[in-house]
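In this view, the complex is presented without one of its protein chains, the others remaining in place.
By letter and in written order, the chains are A, B and C; residue numbering begins at 1 in each of them.
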Amino acid sequence: MANNAITLVEAVTQALAYELNADPDTVVLGEDVGVNGGVFRATAGLQQRFGKDRVMDTPLAESMIAGASIGMAAQGLKPIAEIQFMGFIFPAVDQMITHAARMRNRTRGRLTCPMVMRAPFGGGIHAPEHHSESTEALLAHIPGLRVVIPSSPTLAYGLLLAAIRDPDPVIFLEPKRIYRLVKQEVPDNGEALPLDVCFQLREGTDITLVTWGASTHETLKVANTLAKQGVSAEVIDVATIKPLDMNTILQSVEKTGRCVIVHEACRSFGVGAEIAAQIAEKALTSLMAPVKRVTGYDTVMPYFKLEKHYLPSEAQILAGVQEVLEYA
Amino acid sequence: MANNAITLVEAVTQALAYELNADPDTVVLGEDVGVNGGVFRATAGLQQRFGKDRVMDTPLAESMIAGASIGMAAQGLKPIAEIQFMGFIFPAVDQMITHAARMRNRTRGRLTCPMVMRAPFGGGIHAPEHHSESTEALLAHIPGLRVVIPSSPTLAYGLLLAAIRDPDPVIFLEPKRIYRLVKQEVPDNGEALPLDVCFQLREGTDITLVTWGASTHETLKVANTLAKQGVSAEVIDVATIKPLDMNTILQSVEKTGRCVIVHEACRSFGVGAEIAAQIAEKALTSLMAPVKRVTGYDTVMPYFKLEKHYLPSEAQILAGVQEVLEYA
Amino acid sequence: MQREQVASFSISHLRFLDEHGNTTQDLPEFAKDPDTLLYLYRTMSLTRAADAKAVNLQRTGRMGTYPSSLGQEAISVAIGHAMRKEDVFCPYYREQGTMLQRGVKIEDIFNYWGGDERGSNFGDGTSEDFPISVPIASQCLHATGVATAFKLRKQPRVAVVSCGDGATSEGDFYEAINLAGAWNLPVVFVVNNNKWAISVPLSEQTAAQTIAQKAIAAGFDGEQVDGNDVIAMHHTLEQAIENARQGGGPTLIEALTYRMCDHTTADDASRYRPREEVDEHRKKCPLVRLYNYLLNQGLWDKEKENALQAECAEKVQAAVDAYLNTENQPLTSMVDYLYETWPASLADQRDALLQEQQALEEKGEAVHG
Partner (left out) sequence: MQREQVASFSISHLRFLDEHGNTTQDLPEFAKDPDTLLYLYRTMSLTRAADAKAVNLQRTGRMGTYPSSLGQEAISVAIGHAMRKEDVFCPYYREQGTMLQRGVKIEDIFNYWGGDERGSNFGDGTSEDFPISVPIASQCLHATGVATAFKLRKQPRVAVVSCGDGATSEGDFYEAINLAGAWNLPVVFVVNNNKWAISVPLSEQTAAQTIAQKAIAAGFDGEQVDGNDVIAMHHTLEQAIENARQGGGPTLIEALTYRMCDHTTADDASRYRPREEVDEHRKKCPLVRLYNYLLNQGLWDKEKENALQAECAEKVQAAVDAYLNTENQPLTSMVDYLYETWPASLADQRDALLQEQQALEEKGEAVHG
């Protein structure tokens, strides 16, 4: 590990700083993003460096954060709004669904909405109620939005730059459980990574593991374990949840014939359902076993004493893989 | 057709009147539900009959309608709240997701939330923007909610009574395109129909058509057409979208080996995805063809000049069925 | 018991022309210019003519549900006249009078309510104004965002946003005024207090005696104006807009008026409000009021009026023709504007629309909806 390696949350800060510097139209706004640098320090130092006009603390109102961002975006600014936790995104979804996602379509391209809404999401940090939500599926269903989730410092940097530069609204969900889990060297070269495509994190031939966000870490560990057992698992990080790059996933499943999808959100009507449905629609004859979903339970995330039993564990992923491998 | 046959919206009114009369804890609230009887007349005459204390016009604020209902419900009332159009439900989802769906769980059963939130939904009535939404998938993903959609006067009456009597929060979505399409004789006997189960609308052996809401009508027509062609289609009305009764669907698909899912909402991450995913997971070996989804496009509902081209048509359903039948 | 008074506020009401068109006090400077008054009168007349035609188009099955602005023309026309071109307007759905002054064509309005998105591509397509916002009060936040952009860029521009009285019960309205106050934004909020929100009268909407006082919660000025007096409206708006332009911050203007029509063409107001109340307000018509004043001043007469009506009718008919001759959008229009580029992964959906389009064209059904 190089000396100047950074964490995922630092990569977010680095991308924000890069683009605030490079593009005078960008502004950062949200609750406590200014002098405090965000409750997770994602915007640390930015107000000091770029001033109060570029990095704005807002009053405490999420619909306002979304709605005002839409107004700014229509004027050609590129607002990068932070919602403090994904559990508090719901008051903002009305504006995102009814306006951000539709402004271009509604005006036949006259007004657009080049905004990003960032929010830390997911469980596993022993946080209070409402601080551990994973409701990416809700947003993924909304036409006109993009939903992007990075799983590493490198992806966080490159995808956030891409999200900011994208001419349409992007929801950028940051898996806070891995905000500081691993470090990578991430050159601050302003190079974006592509949106709308999956990333292959590991090549394999026997089974395809599809996941995103924090779960990539357990999934990669399982792939390592499997390798020791002589099973070659391909690991795909979906990264852009919407629109969904099924080609990469289908190609992999056509090769391996078996697939396990891992996500933290509750199972029913989750993102995994769409992936599984499309695999069954488009690669049915390649499938040597039913696609298995290893996910959170169809219940509210329990308070933190029990949260580790809610989150898909390595053991559960491994069991899912075994089941799929053993399917006759 | 009997003389006292009623429409779907009249069945809603009948159920509301029945329960307002039978259960003093029920109250109806919403925008324009009082003297105006609702913009679709679903609450017509109720305020006159039951008084302003039982049928309440609210100020114009959807989060308030949800949040105040939660407060009433915790006190043992059974609020039946109307959201004027499903397109305006989004300001209310925060309260529904963060409180209504969780109150029982959060207090270990000490406080509960026996409320119903009704909303007309779906396209096809040449309405202005935002008046033709079908976002049932968003709500279906939320643990703690029930989502119920009737497709006929009989089902509307029986399921609404069940929803009101259910001890937990229910979102009751009324397909407004068929509010007045067909009439049925619906005895006002206060008999509820079961929640959490699908209804078989037509028995068949060659293919399973799964749908809900207004699309049941085109789907049944297609089944008729197919019958003339010698194809026996089973039609299943999901009715309770969440929690999903997959047993009925799986039994049917195990019998027919083929399945088409029809829904008006956009395809990606829609309710159809969960159904297709579960079929592929649990009935893979029965499938003689991939499950096909015939749905709205992954875009915003167009304004009404083009809406008929957005909604799944009989022709599109039929083409989907042919494709599945012909799959070798 | 002693309580220390820590803050005090008052709300005042402005009017220049009474219901008969008589002045109640000296007119402001601008109103001494006959051209200005004649311009306002002509624009109100055109607005009403276009509006009446829209209702008629709906009644005759040639348009969708439509919300008339009958009786509210003074507010809307005054907004349009008080704004500068470079300002930005975020309208609610009864601001035909403003929109027509800001480059929106009558046929755009017809197209919008006729179920065609191109109605919001406004005139020559260069407008920065927002399209009509259907979700009540949500546009108030957009205006604060627009005003923030102006402020950050140090542009002397103002955002103006309008809504109804019912809209002031929505959280978005309040979050918007609070932000406008906190950030001292160049934005003016205009509330069309027409006393009803569909069937809910103002008295059931809020316990506040005035809507103007809602601004107190956000720490800035609220003013009440006779919204059927175009002179009072224009005066108040111009002051508020120029104050905002100079960095003086936001103003909330409550314009007292009355919804002279059904809520929309889909509504039947006789179900919930007494005829007498409507009749009572008919006497307060903003057009009649200015007409009488102009007449008294010798600035207007029957002949001019007839000529104006004919001119309006002609303009409106031209718009009707343009509207009815608008070719349908291709089916792919439903996906082509969603994102800047339609996602490659959804190419099959666009192809399906293309195919259907082709089939329609072959059947000769493609042109009109």
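What we mean here is this: contacts are C-beta pairs under 8 Å (C-beta built on N, C-alpha and C of every residue); 3 or more make two chains touch, one makes a residue touch a chain.
Only a predicted model underlies this, so the values are computations on that prediction, with no experimental measurement involved.
Peer 1: Checking the contacts here: which visible chains does the omitted one touch?
Peer 2: Hidden chain contacts in the full assembly come out as A, B, C.
Peer 1: Any idea which of B:21, B:112 or B:286 touches the chain not displayed?
Peer 2: Reading the full complex, the residue touching the unseen chain is B:112.
Peer 1: Among C:206, C:243, C:332 or C:357, which residue is in contact with the omitted chain in the full complex?
Peer 2: C:206
Peer 1: Check each of A:5, A:35 or A:182 against the chain that is not shown and name the one that touches it.
Peer 2: Checking each option in A:5, A:35 or A:182, the one touching the absent chain turns out to be A:35.
Peer 1: Would you mind spotting which of A:29, A:101, A:300 or A:317 touches the chain that isn't drawn?
Peer 2: If we include the chain that is not displayed, A:300 is the one touching it.
Peer 1: For subunit C, which residues reach the chain that was dropped from this view?
Peer 2: The missing chain touches subunit C at positions 1-15, 24-26, 28, 169-172, 174-175, 178, 181-182, 184, 204-210, 212-214, 216-220, 223-224, 249.
Peer 1: When the complex is taken as a whole, what residues of subunit A touch the one chain not shown?
Peer 2: 31-32, 34-37, 39, 57, 59-64, 87-88, 90-91, 126-131, 267, 297-300, 302-307, 309-310
Peer 1: Of the residues in subunit B, which ones touch the absent chain?
Peer 2: Listed in rising order, the touching residues are 27, 53, 58-59, 61, 63-64, 66-77, 79, 91, 94-95, 98-99, 103-112, 143-144, 146, 167-168, 196, 243-247.
Criterion: only the chains that are shown with their structure count from here on.
Peer 1: By CA centroids, point me to the most central chain in this structure.
Peer 2: Per-chain C-alpha centroids compared to the overall one single out B.
Peer 1: Hey, which chain ends up farthest from subunit C, C-alpha centres compared?
Peer 2: Taking each chain's C-alpha mean as its centre, the farthest from subunit C is A.
Peer 1: Find the geometric centre of each of subunit A and subunit C from their Cα atoms only, then give the gap between the two centres in Å, rounded to an integer.
Peer 2: Chain centroid spacing, subunit A to subunit C, equals 40 Å.
Peer 1: If you average the CA atoms of subunit A and of subunit B, how far apart do the two points sit, in angstrom?
Peer 2: Each chain's C-alpha centroid was found; their separation is 31 Å.
Peer 1: Report the inter-chain centroid distance for subunit B and subunit C in whole angstrom, where each centroid is the mean of the CA atoms.
Peer 2: The separation of the two C-alpha centroids amounts to 35 Å.
Peer 1: Please output the residue numbers of subunit A that touch at least 2 other chains, ranges allowed.
Peer 2: If we look for residues of subunit A contacting two or more partner chains, we find 63, 91, 94, 98, 105-106, 143-144, 243-244.
Peer 1: Could you pull out the residues of subunit C that touch at least 2 other chains?
Peer 2: 117, 134-135, 171-172, 333, 338, 346, in rising order.
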